[in-house]
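A single protein chain has been removed from this complex, and every other one stays in its place.
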Amino acid sequence: MVSPILIIAIGLGAAFLLGFVNEDRKGIAFALTLAALAAMSLIALGWTLAFAAGNAQTADILTAGFPPPFAINLRMGPAEAALSLLVAATGFLSAIYMRDALYRHGRRAMAVLLVAIMALTGIVMTRDIFNLFVFFELIVIATGGLVLLSEDRRALAAGFKYLVVAQVISIMLLIGIAFVYHAMGSLNIDDIGPVALGFSGAGLALFLVLVALFLELKPFPANGWALDIYESAHPGFSAIFSAASGSAALFAADKVLATSPAWLPLATAIGIITFIGANILALRQNNDRRLLGYSSVAQIGLLLTIVGQRDLLGDSYLFIAGGVLVAHAIAKAGLFWMSGLVGHRDLKDWAVLRANPVLIFAFATFVAMLVGLPPFPGFYAKWDLAHILMAGDRAWLVALILIGALIEAGYLFRWFGFATKREAPEGFPGFSVNKMGIVFVTLLAGWTSGWIWGDLSANPNVLSMVPVLFALAFLVLEPLPARIKNLIAIAGLVGWFVFRYPAYDPLQLVFAIIILVGGAVIFLASFNWQGRRLGFYPPAMLMYAGLAMLIEAETSFTFFASWEILTLGSYFLILRGKMSEPHALSYIAFSLGGAFAILAGFALAANGTQPFEMAALADVAQTAAPYVFILLAVGFMTKTASIGLHIWLPGAHAEAETDVSPMVSGILLKAGLFGLWVLLMHMGQTQFYGINLTYFLVWIGAISAFLGGLMAIFQEDAKRLLAYSSISQMGYALFSLALMNHLGWLLALMFVINHYVYKSMLFLAVGGVYARTHTKLMYKMGGLITLMPFSFVSVLIGIIAMSGVPPLSGFGGRWVFYNAIMTADMRLPIILIFLSGPIGFLYLFRLIHSIFLGQLKDEHRKLKEAPFWLLVPQMIFVLFLLAFAVVPGLILRRVDAYISTFFPEGGLEWTSGGIISEFGYWNPVAIMLVIGVIFVSVFLLLLWMNHDAQKVKQFNIGFAGERPYRPETTHFAWNFFAPYRKAMGFLVLPVVTTFWNAVTDVLHETADFARKFYTGNGQTYALQALGFVVVLFLIGSGGTP
Amino acid sequence: MVRAFVTLVFVAILGLAFGRLALDYVPDAALNQTAVHYAELTPPETGAQNVVAAIIVTYRGLDTLGEVTVLFLTAAIVALVLAQTSGPTKGRGSGLLPSGELLQTGTRMLTPLILLFGIYVFVNGHLTPGGGFQGGAILASAALLLLLADPVRRFSHRLLSWVESGSGVFYVLIGVFGLFLAGGFLDNRILPLGDFGSIFSAGAIPLIYALIGLKVGAEFSSILESLEEAEDH
Amino acid sequence: MAEIAMMSGFALILLGIFGALTNRNLLRMIVAFSIASTGVNVVLVSIGYLPGRTAPILDAAVPLESAAAQIVDPVPQALVLTAIVIGLGVTALMLAYAYSLFRHRKSLDISDFTELKW
Amino acid sequence: MIYVAGLMGLAMLGAAIVALATKSTAVAVIAAGLVSLFASVVFVLLAAPDVAMTEAAIGSGLTTFLFFFVLSRIRREGGNG
Partner (left out) sequence: MSIDWPRIGYAALTLFIVINYGMIMTALVRKIGARVSGRYGIRIYQNYIDLVKNIALRSKITHGVMYYLGPVFRLTGGVGLLLFVPTIYGSAMWSNFSFAGDLVLALYFVFFGTLGMALGAAESGHPYSAIGITRGLSQVTVAELPLALAVFAISLQYQTLNITDIVAAQQGGIFNWTLFTNPVATLAALFAFVGTMMRSPFDVVIAPQEIPIGPPTEYHSSYLALMQTNRVLFPIAKTVIYMNLFFGGATNWFEFAIKVFAIYMISVLVGVVHPRFRVEQSITFFLKWGLPVGVLAILLV
């Protein structure tokens, strides 16, 4: 292999050679620079591949031909190789990116860039602390130089502030090195030897060295200077500054810390404070580069925390730290380079990216990498990190990391929302080709790093799972017309169902039918759209892929991976709605919060055993079981939008597109229910200080059912009404699931099926009406029964089925409910359920009355029936409901047998005619027949009396002798249930919404208040750096100076 | 006022930290293991009399290479910074009094002497105290004298950058030769160690020190040059 | 001897830092920092000093055999050499910055350059 | 020997205090030069001839000159030192 010292030799040699090239021949100078950077990258790449292939050992390179303590030695291990590759590659790409800036400033700037990259690789490789100091000084001066490349006049001031703080840091470092040398007798890091945690003599010396290295890493209170550089420097340089120099400085700190593990807690403390602090402050930023500055400071803080835990992480330390570092470096470099493409600096101006879908995809990839979503390295790293920390019972640290990651996800996805939804400033010249090329290369690097980390990880590689690949294939198929893609999607879903059919147990079978076959039926409605419909099919198929894998997940990893994939897919799907931006943001915030709770729960349950079987949830240690239960339950309840975690649902489902709403509402909510099912299946009767946790779930279910319904009554927007009704129905399902008896579970399953059918049907019907009337507000509609008979029929059948009126399957649910509560030991919540039953009937009647009955508005007179393709799935659902009402046993019999494995007693006998339970008998066919006969006979009686009734026009009504002229005044729909509002309005006060708004406001207030800390004055920054050292010294020495 | 008080408090506490460092400091009775190695093995291994020069050039050669690069960077960036700021153009060296007869003849007489002394310093840096940096500084002071005496004079840019780059590249080449010919990068045994104490001894150390001297001298002069020219354009 | 040098070195550093952080004029800050770096150099060299020993030049006065017992620790001196030159480099850069900032904003007061904040 | 070192130390501190306290920047620069001059004497006392020469040449010589050069530039363009 080529000796790594050549990286430094080539870098320097080329820098000096540039001196020979005369001033005006810039092309040659630039070519030389690129060649040198390419050579350095190739050497690093050679070593990295050698280490990856395993045929290379960690090599120590001696300089001056003498052994280490007497001369400087460099080391090239796997970590060093990877980092040098990262640094050199970032340098190379940045050089290409900054081509015109380098041309403008001539060969000197190129020399400075070359020396900067050489110095960074030097920091990574050197094993001598004074040599480290020299390279750090080189970086300080090179940064001072490269900051000048920026067009922004303010960069000059930022550079000066940086130099001032760098002086303070170098003083500390030099003193520290001197006294460490005096104490240890050698300047080589390996000889420094373990220094005990103490603040006198060698301890104090090492403290000074460490604090200087930490200051170099821009710790939270003392990093104003770094943020000014991020904001004003050339984006090409900011990419190097954040990805390369951040990583190099971090590795330097890691090397020094490795010698004396006693000091690791100091790193953890500083790291976690920086991670949380910087993330909170980033909330109030609206300058894109300054936001990226805060985010990269936060990520470096997270990495410092991981370095601080290196003794606990042991041999998977490289994998975790590497994963987070690679994700941070690639994403940050990519985002900085993209900021160069966008003309203006406000977050909302990134909307210009919509001109090029590939850039939007790149932006999404980078955001997903930073937040640590599958299939990128950050995901695997975060998974292993949480597990190991939990096993080492450092739950508080996991909690802090997850909270920080959630805040970061918050402001990143808000930014992504701005990019996709806000209108782009006009007069945009367009993107420069070579900069886009760089961003595209980074995108590829991101996905390959995802693949690599997937392979390296002990858990299965997310990118190797067939459903995910099928979803990603749709990225390639984007140019095809929508209808063909729709066909492929349906074929894919049904094919996967048929392929996996034998592997399903009855419970999984029911969910599989709903997700796969149900998904295919809803996709029929998507035939309604012409054109290519960019950005619809990949997220949709990603969601279905996540759902399909969720129900088959054996290990906790596949469960969690599929959970996050379906969250990601559904977020992009919901974001497509016209006004869905704020709601999509609250959706992703709640979902990720829930997902992180699940991650913490799995980590606590696994307690170090990888891979952790889902079935093993049953035998979790008693001490941890209640907390695992609570965490997982909260995580799953964010998905079923139980009360308290529900405020994202109405907006997300209402503002989504017509065919997305049924998908998200009918199918996606079932994921949360499936999770709860698995949880209760394994950890049913967990006690928490003597109280059975399932009691809480019963109560939450009942309250959600009641309040969900109550809120639905007062909605004016049809889709919001249906969304709130989903909350109520999910509350019902949670209630019956938590009853923990045979019939309870059977009822929950019937709910899963019923809710999917009629919620999708109603959403499609309302969607069809919206397609024609272009409004969702019910009081603006009315009298559409004559124009849209099919939609009316489907809504009517939906109402009858949902409200439990006898002939249809809803009554079957009520009958099983009655039998279930007979044996349940919980009495009080049942009262809420009794009341929420009829309330369900109320809001549905409001839906059908305000839209279809009453007065027809003038502008709707010439409307046609809902689009054909929206009606087809509705009619399929109507037939299914009728069939299911008459023959419920078809599906339920097998499931009933399966449930009796959990709850043997209290089952049902399925005779040919009817169903016999312990308390009663229900013969659906007989009831249907009797009611049918009575109905027909009465109808015939009326026909006999009144066969020649004459159809009258609209306003021919006995209206106190007057003839009303305007349909608006005579259609009673606005504030339909006024008496209810007067009587029970107080129950619907937005308590939960105000609570969550208060939480976000507090965060934003602290951010706004805290960021004033950075006054912009260079001297203040130096003072803060000094203060940082002094405070650490005081805390460290226990306050005894 | 509050800032001054806060700074005072911080500096006081830092003083305490340094105080504790100073109190705990006990001068060693004997040299530590690294120093002993250098004391005993410098002559056989490098053949240089001046141990500090040996450490600077061979043992910790990478540091010195880094350091020379620091100067190279400073020269380049100072030129960049000043090139960016277009100042008031009031002609070259205007406003300064023409230097008197005495000054010019004195300069003409002194400059060669200073140059000679500078070269002497860095040529036998490995024998007597002094070396590349000191020699370079002296050369620069010669250039400085010329500039002060005759502000309008301009050194040819070509010469300065050629000397600077040439010595830099040659220095790196020596390092690379060390890698292939001798033990490692920047090893001075690529040339015979010669007999102890003479000018042409200690392998490549004098050569490297000479190069450093030239490079440092050229860099300082170019820093002064760019400062001088700042007002031209 | 070494203790006195170290004490004065530390004092110089503290004075330097105090001066740099209280004086608002750019040039005065740079002067203060250069004093602080001189102080650091003094401390560094005082670390290497062993009482009663001579300079690390192995000429006639210091025979090879007894060198280890006669010379002071040469390593800190080598470090200081590098540190001085680096100090000069940084000072020169800061001066150039100060000069350019002055031309840009016609003021040498650091509190005038606070556009980048929050 | 000890007394000379003590004297030099005190001289250094005195010069440093002068450098920080004076009103005019020119005097401050000269005082800084003085500080590094005394420092080079201290280096000689600490048996470090190389360092002394460097400090003298670079510390007091070149640094002081750089300061004066920039100072004169700034003064000529209307700034106050």
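The letters A, B, C and D name the chains in turn, as written, and every chain counts its residues from 1.
Note that in this section contacts are C-beta pairs under 8 Å (C-beta built on N, C-alpha and C of every residue); 3 or more make two chains touch, one makes a residue touch a chain.
All of these numbers come straight from a predicted model, not from anything done at the bench.
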Among the chains presented, those that the missing one touches: A
Chain not shown: contacting residue from A:Ile484, A:Ala883, A:Ala983 or A:Ile1035: A:Ala983
Residue, one of A:Ile830, A:Ile876, A:Leu1003 or A:Leu1034, that touches the chain absent here: A:Ile830
Residue among A:Ile839, A:Leu892, A:Ala1007 or A:Leu1023 touching the omitted chain: A:Ile839
Residue, one of A:Thr448, A:Thr609, A:Thr786 or A:Thr911, that touches the chain absent here: A:Thr786
Touch with the omitted chain, as defined above, among A:Leu942, A:Ala998 or A:Ile1035: A:Leu942
Residue ranges of subunit A at the interface with the undisplayed chain: 783, 785-786, 796, 799-800, 803-807, 811, 814-815, 818-819, 821-822, 827-828, 830-831, 834-835, 838-839, 841-842, 845, 848-849, 853-855, 913, 916-917, 919-923, 925-927, 929-931, 934-935, 938-939, 941-942, 945-946, 948-952, 954-959, 970-973, 976-980, 982-984
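The rule is simple: only the chains that are shown with their structure count from here on.
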Higher-contact pair (C-beta pairs counted), A-B versus B-D: A-B
Intercentroid distance (Cα basis), subunit D paired with subunit A, Å: 59
Rounded Å distance, subunit B centre to subunit D centre (Cα mean): 19
Intercentroid distance (Cα basis), subunit D paired with subunit C, Å: 11
Two or more partner chains touched - positions in subunit A: 130, 134, 137, 141, 144-145, 175, 179, 182, 187, 1019, 1023, 1026
Residues of subunit B touching at least two other chains: 3, 7, 10-11, 14, 18, 21, 25, 28, 32, 34-35, 38, 50, 52, 59-60, 63, 66-67, 70, 73-74, 77, 81, 84, 87, 129, 131, 133, 223, 227, 230
Footprint of subunit B on subunit D - complex, ascending: 48-54, 57-58, 61-62, 65-66, 69-70, 73, 76-77
Residues of subunit C touching subunit D in the complex: 1-2, 4-5, 7-8, 11-12, 15-16, 18-19, 23, 25, 27-28, 30-32, 34-35, 38-39, 41-42, 45-46, 48-49, 53-57, 71-72, 77, 80-81, 84-85, 88, 91-92, 95-96, 98-99, 102-103, 106-108
Of all residues in subunit A, those that touch subunit B in their complex: 3, 5-6, 8-9, 12-13, 15-20, 22, 61-66, 69-72, 105, 108-109, 111-112, 115, 118-119, 122, 126, 128, 130-131, 134-135, 137-138, 141-142, 144-145, 148, 175, 179, 182, 185-187, 199-201, 204-205, 208, 1019-1020, 1023, 1026-1027, 1029-1030, 1033-1034, 1041
